[in-house]
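Right, I'll just put the structure down here and ask away after.
All protein chains but one are shown at their positions in the complex.
== chain A ==
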Amino acid sequence: MSLADLRLFEMRHVAGLGPLCEIMAERAALGAPVTLLAGGTDWVVEQELRPPLEVAAGGPAAPPLVVDVSRLSDLRGISLSGDTLRVGAATTYLEMLRSDAIAARAPLLARMSRDVGAVQIQARGTLGGNLATASPAADGVAALAAYDATVVVQSVRGERRIPMSALQTGYKRTSRAPDEVIVAVEIALPAPGSPWYWRKIGARRAQAISKVALAGVAEVRSGRAARLGLGMASVAPTTALLPSVRALCVSRPLAELTGAEVDAAVAQDISPIDDVRSTRGYREHCARGVVRELLRQLGAQV
């Protein structure tokens, strides 16, 4: 355990996104990226569990530079503009739970937020942290995948907008460059009152990392899915966007889908493993079950 190492770290505060991007650029050029600290619900625990910092000849290795972004106003806030919802990267799950705009227009985000840890974690954890850490088990990432959100990143080179389908590049890896800051996510909202789905399967309701979780957002017109967004957690090295299931379900009237073809599409889209939380077999079983449950809610008979 290297809790003591935390005392070695340097922490800086910045006045805004501009100065932050400059620090990111300087450090990236040195090959020593900055750790952006928001709620610390992943990062602090990781520091505790990893081996002590290596002591190089001539003294301890330079610990990473930590910049506190937990209250950086450029990264905070929830705003609704027409049918676009923008959520700052340093917005906490508790703030999303308390937002009238999210309750009214993005209820899946509110419902998902209730299942992130317990209130102590919801008060600290942020969407940006979830995106940057890029765990395939991340509840927030699954929900953003279902909304087909856009991740807005900024660097001294300018702004870049990353679709969820291009964000995660491997297990806990993203296409964010070392000099880029995740600023916000933007969601093109479905029509008010559109159906949505959230199901998290874990060992208990609070403080559990999912065995499987599924987020879904849909618009159904005349028995057909005009829009279907899906994000499944804990069934692949990255958050699963279930492209085969999406393609199948928008291709025909929902009532014509069969359970067998839905199951086959699910099997194509996931590659679960046995680990400390669950088994491959149970995850496959749950994945089929939650996709079918979601589709039944949309009018399919599967």
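The definition used in the following text is that a contact is a pair of C-beta atoms (placed from the backbone, for glycine too) under 8 Å apart; a residue touches a chain by one contact, two chains touch by 3 or more; residues count from 1.
Basically, contacts and distances are computed from a predicted model.
Engineer: Which of the following is the UniProt-recorded protein name of the chain this complex doesn't show: "Thiamine pyrimidine synthase", "ABC-type glycerol-3-phosphate transport system permease component", "TldD protein" or "(2Fe-2S)-binding protein"?
Structural biologist: Missing chain, per its UniProt entry: "(2Fe-2S)-binding protein".
Engineer: For the chain left out of this view, which of A:A101, A:A123, A:A188 or A:V220 touches it?
Structural biologist: Of all options in A:A101, A:A123, A:A188 or A:V220, contact with the hidden chain holds for A:A123.
Engineer: If I consider the whole complex, including the chain that's not displayed, which of A:R173, A:R205, A:R252 or A:R296 touches that chain?
Structural biologist: Residue touching the chain left out of view: A:R205.
Engineer: Could you list which residues of chain A touch the chain missing from the display?
Structural biologist: That gives, for chain A, the contact residues 3, 6-11, 13, 37, 39-41, 44-45, 48-49, 66, 68, 70-71, 94, 117-121, 123-124, 205-207.
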